[in-house]
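With one protein chain held back, the other chains of the complex are shown just where they sit.
First chain written, first letter: the chains are A, B and C, and each begins at residue 1.
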Amino acid sequence: MTTADRRYHHPVSFTWWARKPSYLLFVLRELSSVFVAWFVVYLLLLVAAVSSGNESYQGFLEWSSHPLMIALNVIAFAFVLLHAVTWFGLAPKAIVLRLGSWRVPPNLILAAHYGAWLVISVAVAWVILR
Amino acid sequence: MAAWHNVVIIGGGGAGLRAAIAIAEANPKLNVAIVSKVYPMRSHTVSAEGGAAAVAGRDDADDSFDEHAYDTVSGSDWLCDQDAVEAFVVEARRELLQLEHWGCPWSRRPDGRIAVRAFGGMKKKRTWFAADKTGFHLLHTLFQTALSYSDIVRYDEWFVTKLLVHDGRVRGVVAVELATGATETIVADAVIVCTGGCGRVFPFTTNANIKTGDGMALAYQAGAPLKDMEFVQYHPTGLPFTGILITEAARAEGGWLLNKDGYRYLQDYDLGSPTDQPTMRSMELGPRDRLSQAFVHEMEKGRTIEHEAGHVVHLDLRHLGKELIDSRLPFVRELCASYQNIDPVSELVPVRPVVHYMMGGIHTDINGATPLTGLYAAGEVACVSINGANRLGSNSLPELLVFGARAGKAAAEFVSDVPGAATGPVLAQGRDEERRLHRELAGRHGSGGERLADIRTEMQDAMEAGAGIYRDEASLIKAIDKVAELKERFARAAIDDTSRTFNTELIAMLELSGMLDVAECIVASALRREESRGAHQRTDFPGRNDEKYLAHSLIRRTPAGESRVDYLPVTITRWPPGERVYGR
Amino acid sequence: MSETDDKHAVPDMPDTTGTITMEVARFRPDRESEPSWDSYDVPLRKEWAVLDGLNHIKDQLDGTLSYRWSCRMGICGSCGMTVNGEPKLTCSTFLTDYAPGPVRVEPLANFPVIRDLVVDIEDFMAKLPTVKPWLVSGDEEPAEDSEYRQTPAEMDDYRRYSMCINCMLCYSACPVYALDPDFIGPAAIALAQRYNLDSRDEGNEDRRDVLASAEGVWACTFVGECSVACPKDVDPAGAIQRYKLTAATQAVKDLLLPRGAR
Partner (left out) sequence: MTTKRSPEPFAWLLFSSGGMAAAMLIPVLLLLFGIVFPLGWLSAPSHDRLAAVLTHPVTLLVLFGLCVLALFHWAHRFRYTLYDGLQLRKAAPVIAVLCYGGAAVGSVIAAFVLIRAL
């Protein structure tokens, strides 16, 4: 019945993610994972430095205040924030909480995440800066 | 080699899908196909808003089948067949419950039982609803349920151009596949026509683009009679300009109709007196024919509002409050916002009568069988009739379920009992039709003829002018002449598109050809009925005449190509003709 | 091409406030091997949707333009096209929102084009039945003459996902569908969830194999554009996210509990 396939298939361009701002944001969000991984590396370097004595710790502090290092970490921080914000925004979509017959409204779930984020951040800062 | 099926159903709307499921359940061995010019879930049933009527739960002692039947009979101005109505009210309930078991998200009462709302012309609350997207949910439930019957074959986006008749029996169809332009003969032992109505014959209608009356034209061309074609329903509340429907449910939930002085004018037309809470069968809950007629009188008295798209009155929902509107009429709010740029929560909605539904259609018996052997019909395209001279709102959805199922069962029985016949002559006819279609495609191109759209527009305007809410002999004769002229001009009309692939202009041409036939049937039947009844109001014959016209009109095509109108008495079982009383 | 012929002016309509140019993607497979653009001037009226502009072109200027439409009230789902780069229902997207123009109308992205603005959606039609979007009834089916009880709150659980009109805008917006044509896709998954979350349904297990496969929810990387594009507020992205959690929980249960215990 079908004559030869004469349908037109639009090729997907290699830069499809640049076509719309929303796609770009999506790709940036996905790339945030690279900076998450970078943080793990950075953290392990810190731990290794601290555990091998004050001298190497000071070395680490010096290395970390190199302008390039700071620039990298500022970028990483921006990405990690992007990750956190988009992540919390997504949570109420996956989670449907029910207390009795009451369905916890999505906004409340969102607010709870931000609340927890604040508490945890303050606690961590307190432990470190105490 | 041509395709073959035991039963071919034309149309994948509510009626067609219900029929297909009925056949699959009645006899799983049968080979059923649905041929539809749009994907089933695009069918016009999807647009129905308000609800579906049936006596509700067992525990609702205050309603009864008899009352539903009486409302339907009096609503029809006694032109329906009462045996059909009696069967209908009982099965409507079963069908709506069946739909519930298939997952239809009917709106509920707090305790989990199905909720019902009031509707025009109904004495009791018995209209089941799924917010105000009843048809949408009903159609998708049927479509999705039909998917579970994997044996039902579908020809999606195939357009049927002809019924094949041999030896006085329908033996199949010819259809065009839109995507490829391929023409195919599909042989069948029985055909069920479920192609819906023909609102597009008129200029201003709630009906979708696909509602071009194809099935009526196909049956008429094949020699089957069309019944009660003069009865065209105007719905009183369409949005000006687009004709988009504001459902009757808006009035059932308590909306008012106001003229330009803010006055609930229906009280002047023997429809009762205004009350704050809606009263059944009264005022805004009167039947559609009477409400649309009242609008015309208001307009003549100069009490309507002049709107850029013609005269309107106002539908007032403001007093219902946001909460009720959002829970019960969300789609109304959505439509008003998109298409009229107003919010019914705080603003008046301009509305005017709009062509909505065909009471008439292919003549069938109580099982959906037409006089032509092997041909069945159900849904809006058919006329059983339970609607008579005026359909009550929310009776159509249950009708297409009840009679879709009945037609399916009847066709299944028919094909199981009757042996198939030789296909040679049928295929030959199919080849003739294929050649005709190729000629149409090639022959009309570049002939310098008229545009289809112009002929279509003139036909629609002629129908509105000649066969609108009020008609008389002179207006009808004018319309008849105009349609005859347009038919001649159509023969010479041109098309731009000669492509085989998805040629929507070819389809529009085939549709227009059918619409001209249907238009002719409407005006010819209307001219012959010299009385006023329900939606058929003749200013030259203002009264109802039971002596002469308590009968269905049957219009058929004579072998010479002329049309002929006959009458068939209505069936009366328990409710002798009486006065239609509303609001008293 | 432009409107030159006065005879074709549409009668009895309010004055035009000017015209707007519509740039329409054309693809005529019997004549060309890839799409091209045609441009038409149509009246700019405040009530006109993009679809009305297309109808004007077809009726008065060029009968060869092909596209789908039916209900013109945003419920049948047939008129989805790409308007100025975004997937839209053309019957409820208005020309004035794009004034002074031009308005670019293309077929929905991510689908093969059959002709002009008509795309091939057979892929979705074939996938839909695989998620069993119908009510699978359990042992507790009610008697023939009564209904399942379902409270309004229970209905709220799935109501949103039952609003899908199969318009395919979400597929057109989803980059994953573009890249991985095997992905079952947003609407089909939302429809499966529509039944999964219905208190009357017992089909969760039957739908699981397909939903929880690599081509099911796991292919979705939560771009979220499907929910942005959806004209009926179905939120397919949410439906998918929710099912990921359900499927993951199930998988852990399966791992912890011995076979028969489920």
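As a convention for this text, a residue touches a chain if its C-beta (ideal position, glycine included) is under 8 Å from a C-beta of that chain, and two chains touch if they have at least 3 such contacts.
Every value quoted in this text rests on a predicted model; they were computed, and no experiment measured them.
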item	value
Displayed partners of the chain not shown (whole complex)	A, C
Touching the absent chain when the full complex is considered, from C:Arg72, C:Arg160 or C:Lys244	C:Lys244
Sites on chain C contacted by the missing partner chain, in the whole complex	130, 175-176, 179-180, 209-210, 212-214, 218, 221, 244, 247-248, 250-252, 254
Chain A residues touching the omitted chain (full complex)	12, 14, 17, 27, 30-34, 36-37, 39-40, 42-44, 46-48, 50-51, 53-54, 57-58, 61, 64-65, 69-70, 73-74, 76-77, 80-81, 83-84, 87-88, 116-117, 120-121, 124-125, 127-129
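Definition applied: only the chains that are shown with their structure count from here on.
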item	value
Between the pairs A-C and B-C, the one where more C-beta pairs touch	B-C
Interchain centroid distance [CA atoms averaged], chain A/chain B, Å	56
Chain B and chain C: spacing of chain centres that average the CA atoms, whole Å	27
Contacts with 2+ other chains: residues of chain C	29-30, 114, 120
Chain B residues counted as touching two or more neighbouring chains	179, 501
Complex interface listing, chain C residues touching chain B	8, 11, 13-14, 28-31, 47, 58-60, 62-64, 66-78, 92, 114-116, 118, 120-121, 125, 128-129, 132-135, 137, 141-142, 144-152, 154-155, 158-159, 162-166, 191, 195, 198, 200-201
Complex contact set, residues of chain B against chain C	38-39, 41-44, 46-47, 57-58, 94, 97, 100-103, 105-108, 110-114, 133, 136-137, 140, 144-145, 147-148, 150, 156, 179, 208-210, 241-242, 244-245, 308-309, 331, 334-335, 338-339, 451-454, 457, 495-497, 499-505
Chain C to chain A touching residues, read off their complex	27, 29-30, 33-35, 85, 109-110, 112-114, 120, 153, 156, 175, 178-179, 221-225, 228, 235, 237-238, 241-242, 244-245
